[in-house]
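Notes to accompany the following structure.
One protein chain is absent from this view; the other protein chains keep their places.
Let's turn to subunit A:
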Amino acid sequence: MSAAKNRHNTEDYLQMYRQMVRIRAFEDNANQLYLSARMPGLTHMYSGQEAVAVGICEALTDEDRITSTHRGHGHCVAKGADLKTMFCELLGKAEGYCRGKGGSMHIADQSHGNLGANAIVGGSMGIATGAALSAKRLGREFVTVCFFGDGATAQGLWYEVMNMAALWRLPVIYACENNGYSEYTRTEEIAAGSLIARAQAFGVEAFQVDGQDVLAVNELTQQLVGRCRKGEGPFFIELDTYRYHGHHVGDINRDYYRSRDEEAEWKKLRDPITNFGKWLIDQKIMSADELVAIDEEISADAQAAVQYALDAPYPDVNEVDMHVFSGVDHALEYTGGAHR
């Protein structure tokens, strides 16, 4: 953990701690909803990677945009979403951020600049770059952060859009969360050479940072966001991190690609929340008791949010063909196509 640069930034530190704990609490509850068969479908847990989403998003304003991934709950929380509306989306309820039409893999609080979680690996790289083009063309100051995993670096789209972002000097930061695994395969088996060298080949300034160190992530991102606003983008960051769960919640027997010892070691030595909590205590910013109180408060909030979502109504059936087209109330009447 870095040294405290600004001891007076207690509120910022606490916000980062709280946001990481909120993500962990969200994911723990989501996992329980899956295990108890109360959640439709599957979900991909962000636990273990909290310092990445929080360190980056705490360097952004509400105007700044992000694009998220199938493992997107952490980005969604970190960009300002509330847990109630998120759990509603996770359970397909009408009050969800996407009115229950997106679910876990498309969850996003659009009003805080989240342009959506994307279930196509690497699928949002163009969208993020396009948002940066808008900022530049419209003379707006917002910066776009494109979150993606190490697995997505195998998609050709990244190289196409990074080329254009570099040519056109777009205010976009490509943030690669390298958790070491591309679904069920060790990334070192599928990635040749170095990831930052790939970005550097396009003339894009590239950085590596410990993705378990929220302060280091935040400090780097603040610098790069500032430089993006001055027209010095794009940038690439590789964040070294780890996912505690399998590829998704159902990926439980995973010894064939990852050992339990390795997982235990990361949790024991490199947990972003535990380590940041220790640092807050060491720096005398917070006491252990105060942190426990925060943890308990957030845990209770999360449980209340789950209960709220469980009790919330599903969308009315007549919503099924709404929101297919903007400006069209019901798509089936409009296209004359499929019948119920």
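The working rule: a residue touches a chain if its C-beta (ideal position, glycine included) is under 8 Å from a C-beta of that chain, and two chains touch if they have at least 3 such contacts; residues count from 1.
Operating definition for what follows: contacts and distances are computed from a predicted model.
Novice: Name the omitted chain as UniProt records it, choosing among "siroheme decarboxylase", "ABC-2 type transport system permease protein", "Histidine kinase/HSP90-like ATPase domain-containing protein" or "Pyruvate dehydrogenase E1 component subunit beta".
Specialist: Record says "Pyruvate dehydrogenase E1 component subunit beta".
Novice: With the missing chain put back, one of A:Thr129, A:Ser182 or A:Thr221 would touch it. Which one?
Specialist: Considering the complete complex, A:Thr129 is the one touching the chain left out.
Novice: Kindly state which of the options A:Gly55, A:Gly74 or A:Gly116 is in contact with the chain not pictured.
Specialist: A:Gly116
Novice: Looking at A:Met45, A:Ala78 or A:Ala108, which residue reaches the missing chain?
Specialist: Spelled out, the listed residue whose C-beta touches the missing chain is A:Ala108.
Novice: Which of these, A:Leu14, A:Met164, A:Ile281 or A:Leu310, touches the one chain of the complex that we don't see?
Specialist: A:Met164
Novice: Since one chain has been left out of the picture, which residues of subunit A touch it in the full complex?
Specialist: 65, 67, 96-102, 106, 108, 110-111, 115-116, 118, 120, 123-135, 137-138, 140, 144, 156-157, 160-161, 163-164, 167, 322-327, 331, 334-336
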